[in-house]
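Left out: one protein chain. Kept in place: all the others.
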């Protein structure tokens, strides 16, 4: 892609040579010839071997550059465009596709299996060893990385990315005790709907609903090794970092940000716009309002910090109490106590 | 299945039409015609489109219903019966089964591999891409979901369910430092025994013993992304929620309930009947008695709550100390101090 074409793609002003061939993106400090990098702010000088830079509008330098309102965003878009051109294409002869499945994907890798009545949209990339269950629907342009497993009846939207080793649509974890104290599985036969533009990290698990549905809203991004239980409802544009676990029937509304290793009890509600720090714990049934939350059980960040500071100050508080006691015992006549610290 | 047959299956009284055809189970509020739902308690009115209800014995309504002692349990059993009839059957030609393996399973999916001397019992369902190692024994009627891996020499009982992406029988995590400070693996060549009626959630890992065995007791249920280390012994009817990790040689006795994201150190013992709350931490070697436990390090729930309340009250305590100090300094002659709060 020539620098001129990149400027056109970004709908932005090019300053410098429009005929430089760009093959890939790179970081400012390690980019080589033929790469394009980005500068986030114009406040410091730039030393780079990149052939072109994506820069803020107030940038000036002798290196060829393209001026945009948000360089990091423009860089991300360009990178997606450059990488997208390297997608695999074709259908492996080793794939087993049920005759009653309807597969339009651009690519189906080795040892993929697609069960009856599955529908896979145009432009999809289904990597090696992926399992697609019965009646699964996958929208256009979605990518499923190797060895992921999609259980029966799951719906996946358009333009989704599911990384390797994910398990979507497995049974939820629900049991009833029988007369003898043994656990009998409560039915886990509901659905899982993953809306458009969702990305799911490697080895994450999202369970189907028990009788109802589990739903992941449009544009939500989920990191690796995340656990989402049955009947959970996650809104749009939610971000969930690695190893977080969300228990059954919990609701996370739109535009929340959830840190890593967070644990949420069942039937909790996280209101739109809430931000929950890493390793936090949300009790079952808790309602978490908008704002920044931290700790177990979660508290507003300010309270968490204040409380943490008070715990850290416990040694001093204990000293003070000891001094007071001494003062009260030793100077019973009321002499002004000296602060001994 | 007709309503009359369902009543017979549940050994229960049918009130209403015995000829209604039931095709599946549903939730009370979303069930449709041809579905059966359940009512847990008779204390509120019922509005449903279900064709039949499983209800407590004191229930009365015009809709066709079946009276049982424990509606939720009866519903669960019926659901298992209805779903069980949809199990796949046959043996994929793409599966590679070692000539010295003995496979009686009802179903072996695509790209399954079964190594030498493995034995898989009658009625088993081995889904696509599952790996069965050498000398593995799997009892009757067990189900292994896609892409799970069973290492060599693992024993799995009857009627077990192992969800997708599980790894059972991998090496434990044990090393010895050599003279140069490098880690040499301590042998991880023991066994793993999974008893009957155990269920294991997606992407969970259970390591083999180092020299001895790891054991999961009968009827135990394990959620997704759980880690169970080498030489752990888990009793019967234990429930372990998602993302919990149990370190080496720890013992969990029968009928314990372990929340999600719990961490247990090595060589701990959890006595029969203990309940451990989510995100709790059990120190190595700790003995956890029956009762409800919470926090890190775990404490009895009452203590945990009391302590949490005291930490929350620290601000007030600090105020009180300040007031006392002021009172002692300002009123040395002994005037009764006023409580300023």
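Lettered A and B in written order, each chain numbered from 1.
What we mean here is this: a contact is a pair of C-beta atoms (placed from the backbone, for glycine too) under 8 Å apart; a residue touches a chain by one contact, two chains touch by 3 or more.
All values derive from a computational prediction rather than experimental measurement.
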Contacting the left-out chain: of A:201, A:235 or A:248, that is A:201
Filtering A:56, A:129 or A:209 for touch with the omitted chain leaves A:129
Even though one chain is not shown, chain B touches it at residues 96, 111, 113, 129, 131, 147, 149, 151, 165, 167, 170-171, 173, 175-179, 181-187, 189, 203, 205, 207, 211-212, 225, 227, 229, 243, 245, 247, 261, 263, 265, 281, 296-297, 306-307, 310-311, 313-314, 317, 320-321, 324, 327-328, 333-337
It is residues of chain A that touch the chain not shown, namely 24-27, 30, 70, 72-73, 75-77, 79-80, 83, 92, 94, 109-111, 127-129, 145-147, 161, 163-165, 197, 199, 201-203, 219, 221, 223-225, 237, 239, 241-243, 255, 260-261, 278-279, 308, 311-312, 314-315, 317-318, 321, 324-325, 328-329, 331-334
